[in-house]
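Here it is: the structure, laid out below.
Every protein chain of the complex appears in place save one, which is left out.
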Amino acid sequence: MTLYTCLFYVLAVAIVTTTGIAITQRNLVHAVIYLVFSFFGSALLFYLLGAPLLAALEVIVYAGAIMVLFLFIIMMVKMESIEERMPPLGQWLPAVLCGILYLALGAVVVYTAPGSEFPLQTAMATPVELGKYLFQRHWLSIEIVSLLLLVAIIGALHLGKRKETGGTEEP
Amino acid sequence: MLTWSLGFLILMVKLGAVLLFLLLAAAYLVWLERKFLARLQVRYGPNRAGKYGLLQPIADMIKMLTKEDTIPEGADRVIFLLAPAVVTVTALLMFAVIPFGGDLSFLGKRIPMVIADLNIGLLFVFALSSLGVYGIALGGWASNSKYSLLGGIRGAAQMISYELSLGLSLVPVVMLAGSFSLVDIVRAQEAYPFILVQPLAFVIFVISAMAESKRIPFDLPEAENELGAGYHTEYSGIRFGLFFLGEYVNMQVLGALVAVLFLGGWSGPFLSGPAWFCIKILVVALVMIWIRGTLPRLRYDQLMALGWKVLIPLALVNIVVTGAVILI
Partner (left out) sequence: MGTNQQEGMNERFLDSVDVLVNWARKYSLWPMFFGLSCCFVEEATALTSRYDLARFGAEVLRASPRQADLLIVSGTVFKKIAPVVLRLYEQMAEPKWVISMGSCSNCGGMYDVYSVVQGVDQILPVDVYIPGCPPRPEAVMQGLVMLQEKIAAEERPARSIFHLPGGTQGTQRPLRVDGLTKSRDPRGPGMGGIPIRGSSVVPPKFPDSRTDLMWTSPARRVELNDGDRALADVLKDRFGDAVEPAPQSSDMLTVQVREERLKDVLRFLKTEAAPRYQRLDDLTAVDESARRERDRYPDFSLVYHLLSFEAASKLRIKVPLHGEAPTTRSVTDLWPSANWYEREVFDLFGIRFEGHPNLRRILLPHDWEGHPLRKSYAGRATEMTPYTLEDARKCQPFDGGVYVKQDGGEHRLILNMGPHHVSTHGLLRYVVALEGEEITGLEMDLGYHHRGVEKIGERQSWHQFIPYCARVDYLAGAANDLPYVLAVEALADIRVPERAQVIRVMLSELFRLSNHLVWFATYAHDVGAMTPNFYAFREREMILDIVELITGGRLHPSWFRLGGVAADLPDGWKEAVDQFVNIFPSRLQEYERLIRENPIFKARTMGIGRISLENAMDWGVTGPNLRACGLDWDLRKKMPYSGYENFQFEVPIAEGGDCYARYLVRVEEMRQSLKIIEQAAANMPSGRTMTDDYRYVLPKRTDMLQDIESLIHHFVNVTRGPKIPRGEAYMSCEIPRGEQGYYVVSDGLGAAYRMRIRGPGFANVQVMPQLAVGESIADLIAIIGSVDYILPDIDR
């Protein structure tokens, strides 16, 4: 086992554990922190795989921005922690079924993929190359995605605005 | 093996030197701030502890180190204890990619004056600064105090908002330099510093940077008049000291970034690279202190409006214009 493989497994275990804790934690703030660790682990994994740009973006966007937003909303909205109780069986059953299905699908994909038997060649994606690759070869998909995001932003604005005026009318 | 250990040794030396420099500079930045503010306010400032009060930071540090470390009842202990470290560590780590000067020759080896010249250097800085928010938000949350909580919420909202304009304002710089590496960006400014071609980006960056470092007029997370001490209300002794330290290291980071991105980094006539670099950081820091001594504080919604409605659109326009100019 090379040093890289060791690191990979350490990181993989850390990601799986922190994610596991994150979804079972009762304390929302703690859950967010574990999730941040999980994202951080994934970022390191990306780095290890030769994609420093993706690693940085993972930290900036997921660990940095999105999770802070989560934290912000948790702090704003709910001051007290959720009471300790198990969710009812009705919620457990679909969750378990979905989980099993997901695992099975994953296994099938992994074992039927053509390149699954061979280790990837060491690659290095520099920002410039990645940018060229994305914007020259997949420009249409990027435009579509950005359009979608724009629609989402306008929608969010609209929703937020309507609620605001509704709020002032009340008293 | 020999080269490897030599490289490791050099790395360690660089790390130690930078860390020592940063901590000392942070301490004396506090001294400088107290003296300079005092001068702005027609008074002397500390002058009893050592000549010109030069030992004042040492006295404050020893005092804080030997003060009781209180943990409020009902606090989330682990998070409460770790939050200050997050702020300081992320601030310190940012210096890993900042170049202090040109390459140095030592025993026939070229030693770059930077700890790690990453090709995503700038993104690395952003990543760390976005993680620094956690120290503020979680410190405020874990204290189990309403003032801290409000400070934490303000901090989280403010920092993610200004992260955007901070990042966007730098896109033109990256476009001009063609690289995320800070060393490359400095090299790209050999002819002229970017402040000349990107004045708008410079202004947006400086404003956002001040908001990121939570200084007047953007010091809402710790607004003394409103929230007591804000997110660090419940911290005493050295943990409070760590927040303090983080803030001043942050100030240096931002000074360094302004120097690297807009003022041509270490380049300058007559003096050596690192000297120029320090002078530039110092100038930026003094301007920030000056602003602190002059302006009132914004309100929360005004702060948000400034970020989202003014700075971000301006930064976007700047990107488009710069792109168009580069294409033509």
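Order of writing sets the labels: A and B. Residues in every chain begin at 1.
The rule is simple: contacts are C-beta pairs under 8 Å (C-beta built on N, C-alpha and C of every residue); 3 or more make two chains touch, one makes a residue touch a chain.
Quantities reported herein were computed from a predicted structural model and do not represent experimental measurements.
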Of B:Leu15, B:Ile62 or B:Val320, the residue touching the omitted chain is B:Ile62
Interface with the undisplayed chain - residues on chain B: 34, 37-38, 40-49, 53, 55-56, 58-64, 66-70, 146-147, 150, 216-217, 219-220, 223-229, 232-237, 240, 292-302
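We take it that only the chains that are shown with their structure count from here on.
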Which bits of chain B are touching chain A when the two form their complex? 76, 79, 118-120, 123-124, 126-127, 130-131, 133-134, 137-138, 140-141, 149, 152-153, 156-157, 159-160, 163, 167, 178-180
Residue positions on chain A within touch of chain B in the complex are 29-30, 33, 36, 43, 52-53, 55-57, 59-60, 63-65, 68-69, 71-72, 75-76, 79, 126-128
